[in-house]
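A single protein chain has been removed from this complex, and every other one stays in its place.
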Amino acid sequence: MTDHGHAGEGLLEVEGLTIVLRHRHRPPATIARDVSLRVNAGEIVGLIGESGSGKTMTAKSLIGLLPDRMEVVSGHARFRGRDLLHGGDPARVRGRDIALIPQDALHALNPVKTIGWQVGEPLQVHGGLRQRRIATVVGDLLERVHIPDARRRAVDYPHQFSGGMQQRALTAMALSMEPPLILADEPTTALDVTIQAEIIDLIGELRDATGASFLFISHDLALVSSFCDRIYVMYAGEIVESGTRDAIFSHTRHPYTRALIGAAPRLAGNPERLPTIPGRIPQPHEEIRGCRFRERCPEAGAACGEAPRLDTADGDHAFRCWYA
Amino acid sequence: MIRWLNWRRYGLVTVTLPVVALVFLAAALAPVIAPYDPFELDVLVMLQGPGADHLLGTDELGRDILSRVIHASRVSIVVGLVAVAIGASGGVLIGVLAAHFGGAVDSVLMRFMEIVFCFPAILLAVILMANLGTSVLNAMLAIGIIFIPGFARLTRAVAQTVQRQPFLEAAICLGVGPLRLVTREILPNVIGPVLVEAAVAFSYAVLLESALSFLGLGAQPPEPSWGNMINTGRGFIDQAPWISLAPGAALFVTVFSFNLLGDGLRDVLDPRLHD
Partner (left out) sequence: MLALVFWRLASFIPTLIVASAILFVAVNVVPGSAALSALGIHATPQALKRFEHQHGLDRPLAVQYVEWAGKALQGDFGTSFQNAVPVGPEVRKRIPVTLQLAGMAFVVAIVLAIPLGVLAGFRHQTGADGVVTTLATLFGSTPNFWLATLLIWFFSLQLGWLPTGGYIGFAEDPAGNLERMLLPCIALGVVSSGLLIRIMRTAVIEVMSSNFIETARSKGVGDLRLVSFHVLRNALIPFFTVSAVEFGFLVGSVVIIEDVFRIPGIGSLVLVGIINRDYPVLLAAAMTVTVIVLVVNLIVDLAAQVIDPRQVRTGHGS
């Protein structure tokens, strides 16, 4: 590992990031609104929200991978103090400084290239390593993510790997340049529960071994509860609550976070209890006055007609609610 | 913004429709707009280059090329229309039958269509013409037969998707008659794709007819057709290239604009561009 970022400052600092989707004959829709977040060196940070909350696009904007019609209209993102959004070629950052572990492992792998070739590709693109050396490094990487018989399996094609092993290979791929920051985009969603746990363990283990930071994107609050240091909860493009794991779980302030904790199937307690949140997440183009969660909120009151600001209570714990 | 979207969707059709209309108009009004009688020989002006008297020059028998090109459009248009009509009606019928009956009927019909589809079209047309005899009527028939598999495949695909829709499955369970099903539900859905296919097939029919005439198997001289004019011109290409050039250009423009029209219709009918 290289240095762990500037002392006293986050490895990644995002401030007031706003992403819009340009539309041919409609006004632009806001995908993410005034998002601020920070990842410190060696930290695992959870970014949690339902699908459509803007969490994935927030992450992708950092490495310049927004889809065609989406763009960042305001805000800053700094990686080790360097501007990520304006100027500079994002292709140089990708894979080397910030790597991505994509979701949907099978489709995220090129079907006609071997696993080993794909895991080693960042080394080919960024580093001047010799072919033989790359093969060795790839073998090491695959061993590190616990792929059995790693060196021999490196010549396999993706379809010959199981879902869990594909996800491990993608993790190895992200690690190949030993980047200080890894964005993990729902890396466990397509997997069954036992394999999910294995991948989670692997990420924790890799953080300890390499000192890399992770921004872990998920819709599953219970899943991240076990290993994230800090958590940001996103709803309809906005951060609604953020804080340390302890603050989020033990001193929950926002009704949405409370609902998410309630909605998550828990290992302990009554497994039958699975209260879902009524209603649906508002679409990005919908014009909403006041709090964006009001429609679904069990605790909404008169004040909610006006949009709440993100308030900080004690130290690091922040939430966006009038009644919290 | 809205104007731009509409342009994106209707632009190609807007541009190509006038050209296509012009070709049809030329064919319909050929005797009126052609400056000369296309059969009139004039030994005094044989192989004359383009000029004030004869805008596109004259051929080896002194006939006016422009008049012949205009008249020749009639053969192309008629063959195109009739061949597409034969192909579309035959194909839609087979496609609907295959989709409706399914099972063995479907596999046999479609496997057969598949094999016919694999045949090089021009080869099949040439052989059919050799047998049916060289005439414009037979050219229509031969080309029309060739189009049947394409339309059949298309229709079957559309009909199958329509039939699988839940509301129709419900209707079938409630005992809606097959005829009603076809006329009310399947045909309206088939029309769009068939129209696109028809525009493209039309351009292909014009090409095939010209090819047959070029080989001497289609319209017979002195009846002018673009194909046989290009063929005649080959013999004089060194001294009088315009004899081949003019009908070839007419043929090319017609085929090109019909292909673009097909693309344009696809834009208009493509649901992905709707919103």
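Per-chain numbering from 1; labels A and B assigned in written order.
The working rule: a residue touches a chain if its C-beta (ideal position, glycine included) is under 8 Å from a C-beta of that chain, and two chains touch if they have at least 3 such contacts.
All values reported here derive from a predicted model rather than from experimental measurement.
Seen in the complete assembly, the chain not on display touches A, B. The chain not shown here is touched by just one of B:Pro38, B:Gly80, B:Gly218 or B:Gly233, and that residue is B:Gly233. Residue-wise, the contact with the chain that is not shown comes from B:Val116, picked out of B:Leu41, B:Leu55 or B:Val116. Across A:Leu170, A:Leu223 or A:Ala236, the residue that sits in touch with the chain not pictured is A:Leu170. Although one chain is not shown, part of chain A still touches it, namely residues 63, 65, 91-96, 99-100, 102, 104, 107-113, 121-122, 125-126, 153, 156-157, 159-162, 170, 173. Residues of chain B in contact with the chain left out of this view: 111-112, 115-124, 126-132, 203, 207, 210-211, 214-215, 217, 227, 230, 233-234, 237-238, 241, 244-245, 248, 251-252, 255-256, 259-260, 263.
Definition applied: only the chains that are shown with their structure count from here on.
Put simply, the C-alpha centre of chain A and that of chain B have 55 angstrom between them.
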